[in-house]
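With one protein chain removed, the remaining protein chains of the complex are shown where they sit.
Think of it as A, B, C and D in the order they're written, each chain with its own count starting at 1.
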Amino acid sequence: MPEDATKYLSHLELGEPDQTFLDSNELIINMGPQHPATHGVLRVILKLDGEKVLGTECVIGYLHRGVEKIAEHRTYAMFNPYVDRMDYVAAVSNGLGYCEAVEKLQNIEAPPRANYVRMILTELNRVASHQLWLGTHALDIGAMTPLFYTFRDREEILKIFEKYCGARLTTHAFRIGGCLYETYEGFEQEVLKFVKFVRPKIDEYEDLLTTNRIWVERTRGVGVISTKDCIALGVTGPVLRASGVKWDLRKAQPYAAYAEMDFEVPTGQNGDTYDRYLVRLAEMRQSLRIIEQAVEKLPDGPILAKVPKVLKPPVGEIYHSIEAPKGELGYFIVSDGSTQPYRVRVRPPSFVNLQALDIMVRGQLVADVIAVIGTLDIVLGEVDR
Amino acid sequence: MPDFLTAYLQSNVTPGEAGSAFWALIYVLIVFAGISVAVMAMNWLERKALAHFQIRLGPMRVGPHGLLQPIADAIKLLTKEDIVPSAADKFVFWLAPLIILCASFTTYIVVPFGRAHAITDLNIGILFMLGVSSLSVLGVVMAGWASNSHYPLLGALRSSAQMVSYEIAMGLAVVSAVLMTSLNPSGTGTLSMIGIVQAQEAQQTWFVFKFFPLGFIALGVFAIAMVAETNRAPFDLPEAESELTAGFHTEYSGLRWSLFMLGEYAAMIAVSSIAVTLWLGGWLRPFPHWLAGQSWDLVFSLFPGLLFLGLAAIAFVGVGRMPKHPYFKIQTAGLAGFGAVLGLIGVVLFIPPVRDRVQDIFWFIAKVAVFMYLYIWYRATFPRYRFDQLMKVGWKVLLPVALGVLLLTAVAGILF
Amino acid sequence: MQPVATTFFFYLLAGLAVLGGVLVITRRNAVHSALALILTLLSLAGLYLMLYAPFVAGVQIILYAGGIMVLFLFVIMLVSIEKSQKEEQFNKLWLVGLLAAIALGGLFIGVYVKGKALFPEAKVVLEEGNNTQGIADYLYGHYLFTFEIASLLLLVAIIGAVVMAKKRI
Amino acid sequence: MEALGQISTLHYLVLAAALFVLGVIGVLTRRNVVIILMSIELILNAVNLNLLAFSRLYGLHGQVFSIFVITDAAAEAAVGLGIIIAFFRNKETVNVDEVDLMKW
Partner (left out) sequence: MFFLDHIWLIPLFPAFGAAVMFFFGRKLQKQTVSIVCVGMVALSFLWACGAVWQYQGWAEANHHQPFQKVMFTWLGTDTGHMNYTTHDGTLAPFQADAGFLLDPLSAIWLLFVTGVGLLIHIYSTGYMAHEGGYYRFFGYLNLFMFSMLTLIMGNNYALMFVGWEGVGLCSYLLIGFYFHRPAASAAANKAFIVNRIGDAGFLLGMFTIAWYFGSLRYVDVNLLARSGHFNIGDPIITAATLLLFVGACGKSAQLPLYVWLPDAMEGPTPVSALIHAATMVTAGVYMVARSNALFVLAPTSMKTVAIVGALTAIFAASIGLVQNDIKRVLAYSTVSQLGYMFLALGVGAFAAGVFHVFTHAFFKALLFLGAGSVIHAMSGEQDMRNMGHLAKKIPTTYRTILIATLAIAGIPPFAGFFSKDEILWQTWSSEGGAYRILWLVGFITALMTAFYMFRLVFLTFYGKPRMDHEVEHHIHESPKSMTVPLVVLAVCAVCAGWLGWPHSLGGSNRFEHYLDPVFAREAQVFQEEGKEAQLVAGEKEEKHTNPLEYGLMFLSVAAAGVGFGLARRYYAAADKGYAEPIEQAAPPVYRTLQNKYYVDEAYDYVFTGRRKIGDVRLGAMGLGEASSWVDAKVIDGTVNGAGRITRLSGKISSWWDKWIIDGLLVNGLALITHPLSWFARLLQWGLVQWYALVMVVGLVGFVAYYAWR
């Protein structure tokens, strides 16, 4: 046992030590930060009885870059690229949330065309994020092939991003007040072509996994979290919806142009890993629906609103949140009237969702911890910021 | 010497039965070399097939279509530093891979590639195979213990628990097939590998179709158990990368590690040979009774040659599709040479004495190849079981099913 | 198949068996003892083959070397070795025990030498090709009840082992 | 090599006796219970060798018996090791001379 591990164990509310084989009591195992299945640099201290998990403690901060602090020394526009580095697999969503928050603070209205373009790109990014999640999650559980399939299809999305803004991952696609770039020639056709291309591919993932006995056995009844616990812990996103709560910010507090879109919010019942898997697959399909509608209705007009060269929002504070692929992504910005924000606080979905890990894995086996970390869909860049 | 050769070509017994130490030695060498080559080929095939399952290309650089990749790998492994952990038990650490290797290769003594193509035919053939292959558990345990490290030890315990558990279901499935051999007028069964195939010949059916679906279920049980026995996906828990890094051979590197791999693939081929021998008629060609007669014999005996000619044709098509850049000159020439060699072998296989001699082996290897392909297919398709689920499958599903099949086989044998 | 080079293989295997036996009782590390025991068991399996008992040899390998020894290794691993390695290996009686055992061995040899004339040379022809079938006939015919009792014994042993080893039943 | 002569039953008996004596020495002198159990296996194997040597003279009965002996050995090993585990759990030792709870 590493020496400092004991320090954290004092926080654990663990029951009476259970007697185990040969009187060896609990085993304390350190998982990560260098572990192939922790999706980055998460460190989990596990308290085990044989293979049964008695409790966990997450140690985070290995990827802390002080994003929130940096914001205090940058102008509003300068800080925009930084948010892409939080949830780097869903950079577009991060940018959208930040831009909308600042616009709200400054009282700028993005033009409708910009809203539609933003929506298309964000939903594409949601599909990409879910695809990446599916591939790695399946790989954790031992199914190697889906990874390659999802990455192949994600590549198409990245190509669209690259054509639009020149970057594939950390796109910095949006600006405060709209988008900087007009869509390129054939953007609509390419997006529609992608939608047509990816629909059967999602069925293909389902063919590989949904009715696969081993997959079902590994995921059904694993990492169950109840609706009550979800709400108590502030869990959001697909995890919350898989526990049966129909809560989606796109429906509940519509932003961009989501109010004009027709889509459904898929939910599960059992709140187990299998349901979360199904919910995310369904969400990918819904995203495709949104993209189709948005491309169809894409209005003409300017793409960037009139924005002052130097942004000096009035004194005040604002909280704005959007539905990122992983859950509610919120920005709380306090302005002192200068060109730089007084304080920026990010409510990252991964960070909040990670709290649920302990409740989900207690009483399960070690192998399930990996499945559960996978199913929470965390990105350490966002957790640590 | 020619007399010696002709006598050999005309004899229809294994060297062991004939008591010919010379031919036995030759066979040992051939089998050893052949299995080693087969393992390398299997390695390449697995990487290629798996890659194509996963919409990748796999090895492409070393040799045409990566054909020489196994050789490159072998050279790499041979020249790597041989690291022995300082806290390890040196002797046991050294011994473990050897035991696994010996256990896997020794089983080939009784594998009948054809009526006359086995090193020897033991009275206890199948028992010998099961026994010797079960010795590899020792190697696993030793490797895990000798590394003096947690992950290997856990992996070794898991893997040996798994192997020991699945051996039971496997043994019961085997017994039900052995029981089927006793369904002759004299009522005497046999454990001899050649005897089992001959029993299938005499009963005019492969045992997989005997008492349908009993034989089929028994083969199913065996096929699942053998995957678990060889620690392959979806039962590859001991090597679960996301949990235990690489299992019992985490601390091994270089040549020793390659010995483990060699042993693992050899064991895969060995258990597949058991399945083929017991249920799929061993070296018997398809439909020996339905499509009987000399002309059919002739047709089926052309298969090996045709296969090699086909492979050669594929190679030449590949030559045609090679980029015409001087950069690829050597590769193109190599592929053409490879095709030529394949074609030459194909032509040689059409010579009547060789043809008659070789077709047993061809059918046997073809059937084993089906199983090898299945191994790869499983790996591409299935997620990994959890350890408790794995044990549940072994003890609560396979074992009762195997027992039931055994009982029903016995009942059916009495009644029909 | 007639055994080849009987004399050579007998002495080779016998030597290995005795070597293994000596190692079993002298090693400090129990794992090494177990490995030495495997050596002995496998050599004995070879000797059984030379005695026209292939089935017993097979059973010896699959049961002893495969099953029982894995059990041993498991236990040795679960029970700490480092501690017992540092302790005194032989008990207080070792000298007396050694003498008694050697006396017993000497006695055996003496008896063999004295009664050498009593052993006839190879009376029956054992057919290797029908060994398994012959044993099966005896096992399920003549020794049927013994066989059943053996199965009962194994059942009792399973229950006993589980009761002994499992903490919570 | 032939100078050593044909291998007779006596050779096997002597080998068996040697193994038997080794086993007895192990049982009588070692402190580690696991090794004592292994020595018992040695003794049983010596007996098996005797049975098989005689079975060459008198027919298959000896082989059948040796199978029963192997069965017994399996049962004995299972129970014995179970006892060892229970013992180790309670006393944290595997030394046979520390099992003296019954001694007054």
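In the analysis below, contacts are C-beta pairs under 8 Å (C-beta built on N, C-alpha and C of every residue); 3 or more make two chains touch, one makes a residue touch a chain.
Every value quoted in this text rests on a predicted model; they were computed, and no experiment measured them.
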Please identify which of the visible chains the hidden chain touches across the whole complex. B, C, D
Touch criterion as defined above, residue of D:V14, D:L57 or D:V99 at the omitted chain: D:V99
Contacting the left-out chain in the complete assembly, out of C:A34, C:V70 or C:A101: C:A101
On chain B, where is the contact patch with the chain that was removed from view? 414-415
Residues belonging to chain C that touch the chain removed from view: 91-93, 96-97, 100-101, 103-104, 107-108, 110-111, 114-115, 141-142, 144
Considering the entire assembly, which residues of chain D contact the chain that has been omitted? 24, 27-29, 36, 96-97, 99-100, 102-103
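Definition applied: only the chains that are shown with their structure count from here on.
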With centres defined as CA means, the chain nearest the overall centre is B
Rounded to a whole Å, what is the gap between the Cα centroids of chain B and chain C? 31
Centroid of chain A to centroid of chain C, CA atoms only: how many Å? 63
Touching two or more other chains - residues of chain A: 22
Can you list the chain D residues in contact with two or more other chains? 85, 88-89
Touching chain C in the complex: which residues of chain B? 16-17, 19, 21, 89, 91-92, 95, 120, 122-124, 127-128, 130-132, 134-135, 137-138, 141-142, 145, 153, 157, 160, 164, 167, 188-191
Can you tell me which positions in chain D touch chain C when the two form their complex? 1-2, 4-15, 17-26, 28-32, 34-35, 37-39, 41-42, 45, 48-49, 52-53, 55-61, 63-64, 66-68, 70-79, 81-86, 88-89, 93-97
Inside the complex, what are the residues of chain C that reach chain B? 1-2, 4, 29, 31-32, 35, 38, 54-55, 57-59, 61-62, 65-67, 69-70, 73-74, 77, 128-133
